[in-house]
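Note that one protein chain is taken out, while the other chains of the complex remain in position.
Entry: subunit A
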Amino acid sequence: MSNSATEMLVAACIQFLQAHPPFDRMEAEALRFLAEHVRLAHYPKGAQILSSEMGVARTLYILQHGRVQVRASGVASSSNVESAPNTLGPGQAFAIAALMAQRPTSSSYVAREEVFCYELPADDFFTLTQKSTVFNLFCSQYIAGLLRQSQQQLQLQFAQRAAEQKTMNSPLAVIVKREPVSVAPETSIRQVVALMADRHLGSMVVVDADEQPVGIFTLSDVLKRIVLPGTSLEQPISSVMSATPQTLPLAANAHDAALAMAMHGIRHVLAVDEGGRLKGVVSERDLFKLQGAGLRQIRHAIDAASSLDVLQHAREDIRQLSLTMLAEGVGGQEITQFISTLNDTVTRRIIEINLDRHDLYGIDWAWLSFGSEGRDEQTFISDQDNGIVYICTDIMDRELTQLRFLDFARDVNADLDTCGFPLCKGNIMASNPGLCLTLEEWEERFAQWVRTPEPQALLNATIFFDFRPLYGRFNLAHRMRLSLFRQTNGNPLFLRMLAQNALSVSPPLGRIRDFVTSDDPEHSGTIDLKKYGVRLFTDAARVFALARQVEATNTATRIKRAGALMNISQEDVAASLEGFNFIQLLRLRHQHFEQEHGRAGDNFIRPDELNEIERRILKEAFRQARKLQARLKLDYQL
């Protein structure tokens, strides 16, 4: 029933809305629909308009008059205490995110004065998002705004944990964890050195009967004071120790310790209690860890490393630094790339160390990485995926040359394992004779997979076609790439099959529930973010890249470069990268937590344990994956 009264009230409502974004830009028809379907409600001062206890959001609220106070509630923890309470005024809308996710709101909304609200029922809200592209865009941007908030929240969480962790301001009492090992002055040098070797100690403190330190003996003293002078090992330790060691009270902080070390040119400071009794040893290395090793220091340490020991430490430093980056809000893409880059450095160093023992002089060869390492997308738990390509000029030498490379590769693989890159369960390693091949053999292998795209060949393509040279003659890898493009170009069927393979896994978005979780009893209620997350993007990106002859292996780079050639808009490219990065970030965070709790670290995340905003963004990320898949379907008529 249209009548002049309704007409007048609706017109007035439209006029009000037009004074406020996003309604000022909204299409006339949609705006009229909105004004016709809202109801005006009133809330007296102090009334709770909406809160998480009220259940799933059923209404969009547009403030017509008065102010509303927003308080974050429900969403995890104290991190929100920081965010100042927020006030909304006329023209501002709320409960958009909760409506879109069909979940309870995460904040509570309280009227600060007499408040009038236009209220739009959920059904009409969804109709409106369909009717109006402006409103739809507004809602997506609103969600994007929440994404930033969520990242800030994430940073805050990590920053808080970082703060709980030790800093240079922490007292020594917090820094020294291990019970100090000490000996009496009359202990023989032999006993002391044996004890140090046994316990892997870099230093030994010598204490008197009152447990007060009287001297210190360090590993570097062994050379200068025992080996070179030929000191008898039966002598007491007091004869070779450095007397009157530097001590600091337990209440002194790490800064003081660093200062003491710098002033006296020493590497160890002893922490003592009020009675002067030894409570712990602080080494230069402990302080270095506190400072948080910088990228340059780590690289320097790796490049200078002559033993696996140092490289092992470097791996730990990389982990620490990645964590710091996570806390500083660095994106998933940057962190995975960073981990890959430093892992490359470690790998190169290991290769160099092994080259000293293996003579490969005069042969053109390159060390290749595959899989996630080949894509520059390593996380905390990536294992080894590598191979070797070499040139064999004389066919007679082939077998012998391969044996030499296999010997070399076995050592490198073992050393990598020692340094925290676990051996590949699928034996995708350079020490596998099938992956230590001449250029011609690699080309032949690629050609075979492309010509006969059976399931195993397609699976191989997803691992090996993401190859990247890491050490040696990079031009060999380039030649492999060109030959691969020649093959894929000449075999359109292969790309179609590869696309089909990429579509075999769908984003785990549910029709009824938000997410489809694993029905494997061992991982029930979880989503495997590798199989059902990252892989959706990498698989699609691989097809895009091969089809457009984009040389890059990195997923983000592939999507960017191929996207430009495919006329995908910059916004769409950015949106899919954001989705991909968010999934990577969730993986990194999850792996970090798992490892911190002494577990191996996997990719199974529980959507139930994410907060509302994260769930909402994860859903959006999966939708982005679906968009990439839709493009594949379109391109290959699947």
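Basically, a residue touches a chain if its C-beta (ideal position, glycine included) is under 8 Å from a C-beta of that chain, and two chains touch if they have at least 3 such contacts; residues count from 1.
Basically, contacts and distances are computed from a predicted model.
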| item | value |
| --- | --- |
| Hidden subunit of the complex - UniProt protein name among "Lactate utilization protein B", "DNA polymerase III PolC-type", "Quinol oxidase subunit 4" or "(2Fe-2S)-binding protein" | "DNA polymerase III PolC-type" |
| Hidden-chain contact residue, picked from the options A:E119, A:E594 or A:E620 | A:E119 |
| Which of A:Y43, A:F537 or A:F622 contacts the chain that the document leaves out | A:Y43 |
| Identified contact with the non-displayed chain, of A:N3, A:S504 or A:Q637 | A:N3 |
| Residues belonging to subunit A that touch the chain removed from view | 1, 3-6, 8-10, 12-13, 35-36, 38-44, 47, 65, 114, 116, 119 |
